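Here the complex is missing one protein chain, while the rest keep their positions.
For reference, chains read A, B and C in written order, and residue numbers begin at 1 within each chain.
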Amino acid sequence: MNTRHLVIAVAVALLMGALSLAFGRFGAYMVNAVAIAGIGALSLNLLIGYGGQISFAQGALLGVGAYTAGNISNAGGDGLLAILGAGVMGAIISALIGIPALRLRGLYFAIATLAAQAILEYLFKILDPITNGVSGLVIRPTTILGIPMTSDRSLVVPSLVILVIVWVAVSRLMRIDLGRSFLVLRESEIVAKGMGIDVAHAKILAFFASGFIAGLAGALAGFANRLASPEAFTLDLSADYIAMIIIGGLGTWTGPLIGAAFVVLLPEAIQRVGEAAGLSDILSPLRELAFGLLIILFLIFEPRGLTALLSRLKPRSLAVPAPGAVPATGESLPP
Amino acid sequence: MSLVAREVTIRFGGVIAVERMALEVSPGEIVGLIGPNGAGKTTFINCVSGTYRPHTGTVRWLGDELLGLSPSTLLRKGVARTFQNVASLHDLTVLDIAKLGASARKDRQSGGHLLDFFRSDSALERELLEQILEPLELADVAHKPIQTLSYGRRKAVDLARALAAYPQLLLLDEPVAGLTSHEGMAMAGVVRNVRDRLGCAVIMVEHKMDVVMSTCDRIVVMAAGSKIFEGLPAEVQADPEVRRVYLGEP
Amino acid sequence: MTLVLQLAVAGLAIGSVYALIAIGVVLIYKCSGVVNFAQGAYAMVGAYVSYALLRAGLHPVLAIIGCMVVLGGLGSLTERLVLRPMLKAPLVAVMMVTLGLLIVARAACLIIWGPDQIAFPKVFPEGAISAAGIFVTYNYIAAGILALVLSFGFLAMYQFTRIGLQQRCAADNTRAALAIGIHVSNQVSIAWAMSAALAGLAGTLLATLNGLSLDLAGIGMIAFPVIVVGGLSSLFGALVAGLLLGLLQSFTDGLLSPVLEDFLREHTSIYSVGALQQVVPYALLVLMLLVRPQGLFGRRGTERV
Partner (left out) sequence: MRLRHAAAILALTLAGALPARAQVSVCIWGTITGPDALVNGMSYGIRDYLESLNQTKGGIAGQKVNALLLDGRYKLDEELKIYRRCVDQENAVFISGWSTGSVKALSDQITQDGVPFITQSYASEVLDPKKFPYIFMAGPTYEQQMIIALRDLAAKGGKRVVIMHADNEYGRGPVNVIRQSGVVNQLGLQLVDTVEFRYDAQDLTAQMLRVKSRKPDMVYIQASTPQAIVILRDAAKAGLAGKLFIGNLYTISPTIPEQLGEAAEGFRAIQAYQFYGTDIPAMKQIEAFGAKAPIEKKDMYYMKGWMEGIAIAAAVEGAIKQNGGKVPADIKQFREAVRQQMEAQTKLDDGGITPPLDFSNHQGFVQARIAEVNGGKYVPVGDWIDAR
């Protein structure tokens, strides 16, 4: 276990906890949103940043988690059970999505995940008994280990705890054989094969692990919104998550969380600044414009993301080179 | 004989790359595989290591058929290989690569990934440092990402990875290509050393004749996908046919 | 039977627009290996540009030509400013940057033209042909035929003209093209320009059929099932698959969904199959990838490893 990572993760979580206390219910909601997005981004980073498997189905996977957790919790299951159940279901569906990856690579697989996203979205809408169709599944306030989760503030605690666990677990994962084989896989399947790595096994496990974490994030999102609705888990959400890990820094340890905070908070920041500047009428498009432009500019000028940008601003930073820190050439990213 | 290959044939499209190739290797023996470019040496190695699937033939290792097994299965059976070109695995450190190699060892496989998660690997690290990296002069760079190393050292890392599996059959694909002659001789020393320590069989594809002559116990010459000669280094050097085909003499 | 024919006409009309979009995506992919998520954005922007030109009083023919010129410029500008700096970037980054373009284009149109649907000026004469029980508006016929003619015209150009030859050469083998003196990066720019112009035209035609709104950009997503079914590197495949998927969607909506829903309502508690036509292309995509990954007209070995 890398104690440094553990210390940083706990410190960040404590800071976020403090912020959620300092800024009222809305602040708690936003902190919760950042934590959930961070967990989701960690999961996608595991798949894309470390494993090199591009997926556009992350949004739908979160949905799987939200519906699963909602159903378990509504049926009277404890919130923790619901969250774990969501993780397992996310892992299973993710592994199913990953099966084509055994035959398809790169672009073809990325397009196949578009199909997975579309099909899952469709299933959310028509599988009435499980998902309550287009109306969305209303999730009653849950209890976690007997503690009722009725407010945005109470939900911050499980979210932050799970964030820390996932964050540290990913760091640890990249220090065991399985994580190392993900990295080799990302560089080249042929090399991985030659090195005696069981490529199919490693790939499916990458999807499984990533899906498990995505399921957790989905469950937390469901509890936060008290609703799992097909409208919430669309391709747009998948794109948001990809944006997070790219903006944060693909294949880095801190990148996903930084990217998540950025993508979640930026629209709100623009909104408030815009309102203060009297631009209310065109704020929505401005927010979109800024978001789109930032993605483009980042990709062109700082492809290694905010992590790299920040560590350049502050040479003596807390920057921890992740096991899979992206090299300067940028060539080691997935093909 | 522990490795017995017979009638190995593989075609790519209409081109016959390896035709009815036969080879036998005993434990502790270093066999050099030489021949002109395009003779099918690497292709043959690829067949043995599971990268390619030959159309016909058998490759038996201690009585077990190897053909049709995946590289990962082969590695677990004790067959390891190195590559002609070192892969650009930027992010991993030397030690990471060595650990990946070691993961194929039987004693490392119990418990699976979940157990790995909670298991300290400092003992393994020490062992790899002492047993593998130290002899290859890689101990000082063990924690460096391999992208920071010179080409020669990266080749050594590749060998370290293969050795970390403690193989019984080691397939070396041009281990000294691209190295300086000093580095090359050092590498040859390491190979012999390893053979002595592990007692493994080694097949070595190589172009550098001085290294081959000084390292190998026996040499097999290939041309146009087939074996054309087999013998001790001195015999190979003396054979006129080999000289004609391989060294371009009349 | 009339229903089938009528559905076929509707499907072919929309399918020919799909084809135009997909041809553009394939063109860019062949030339630069980029999969463009922003093709729908070009279609949307093209429709708005045509709208602006028509409102300015231009003759429809001039407006459409003008739109294609403007979009061509935008296309090559995108390539120069955005894609060229990313030559060595990983695939996911390239995909994402085109998604960024889509977001920016939507936001820009939203700021300029507002969120509301706009009635598109009449480009084609009003009225309808009604024969053998089928009822087809001139609009549909004109848009469908124009899209088809342009698709075929473009394929012919790609096959038979000098610029087409250079394009094919650059797409086939970059190094060889360089060796015989083709300016490859110019060819990539040209491919983007042509692709954007085609999309602009497709968007305009779509707007004549469906009115003008930001949702036009959504048409870009259909390109992915189309190009996979047709074969990622085959322009002809994109044409055929575009028509095929148009037909398939139309039949799904008009024939399959009602039958399926009647059955489900009779025997189960499910009462709607929802937007089945939205997933049919993706289901076909998955099937194609599993059975014949190179698509209907693609060649094997085009997969980037």
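Quick note on the criterion: contacts are C-beta pairs under 8 Å (C-beta built on N, C-alpha and C of every residue); 3 or more make two chains touch, one makes a residue touch a chain.
Note that this is a predicted model, so its numbers are computed, not measured.
S.K.: Please provide the labels of all shown chains that the missing chain touches.
M.R.: A, C
S.K.: Considering the complete complex, identify which of A:Ser55, A:Ser94 or A:Asn225 is in touch with the unshown chain.
M.R.: A:Asn225
S.K.: Among A:Leu6, A:Val161, A:Val191 or A:Leu283, which one is in touch with the chain left out?
M.R.: A:Leu283
S.K.: Considering the whole complex, which of A:Ile8, A:Ile83, A:Leu185 or A:Ala206 touches the chain not shown?
M.R.: With A:Ile8, A:Ile83, A:Leu185 or A:Ala206 as choices, the missing chain is touched by A:Ile8.
S.K.: Which residue among C:Asn210, C:Ser233 or C:Gln294 touches the omitted chain?
M.R.: C:Asn210
S.K.: Under the stated touch rule, tell me which residues of subunit C contact the chain that is not displayed.
M.R.: With respect to the unshown chain, the touching residues of subunit C are 3, 6-7, 10-11, 14, 110, 114-119, 128, 130, 135, 137, 139-140, 206, 209-211, 213, 215-216, 218-219, 249-254, 257-258, 271-272, 274-275, 277-278.
S.K.: Identify the residues of subunit A touching the omitted chain, counting contacts across the whole complex.
M.R.: Per the touch rule, subunit A residues meeting the hidden chain are 8, 11-12, 15, 19, 22-27, 29-30, 33-34, 125, 133-136, 138, 140, 150, 152, 225-227, 229, 231-232, 254, 258, 261, 265, 268-269, 272-273, 276, 280-281, 283-285, 310-311, 313-314, 316-319.
Keep this in mind: only the chains that are shown with their structure count from here on.
S.K.: Compute the centre of every chain as the mean of its C-alpha atoms, then state which one is farthest from the centre of subunit B.
M.R.: Farthest from subunit B by mean C-alpha position: C.
S.K.: On a C-alpha centroid basis, what's the spacing between subunit A and subunit C, in Å?
M.R.: For subunit A versus subunit C, the centre distance works out to 31 Å.
S.K.: Report the inter-centroid distance (CA atoms only) between subunit B and subunit C in whole Å.
M.R.: 51
S.K.: Where does subunit A touch two or more other chains at once, residue-wise?
M.R.: Counting only residues that touch two or more other chains, subunit A contributes 329, 331.
S.K.: Help me check something: in the complex, which residues belonging to subunit C touch subunit A?
M.R.: 35, 82, 85-86, 88-93, 95-97, 99-108, 110-111, 221, 224-225, 228, 232, 269-270, 272-276, 278-279, 282-283, 285-286, 289-290, 293, 303-305
S.K.: Can you tell me which positions in subunit A touch subunit B when the two form their complex?
M.R.: 169, 172-173, 176-178, 180-181, 183-184, 187-188, 191, 193-199, 201, 205, 251, 323-327, 329, 331-332
S.K.: So in the complex, the part of subunit B that touches subunit A is made up of which residues?
M.R.: 49, 51, 70-72, 74-76, 80-81, 83, 87-92, 96, 99-101, 103-104, 108, 113, 116-117, 121, 145, 147, 161, 165
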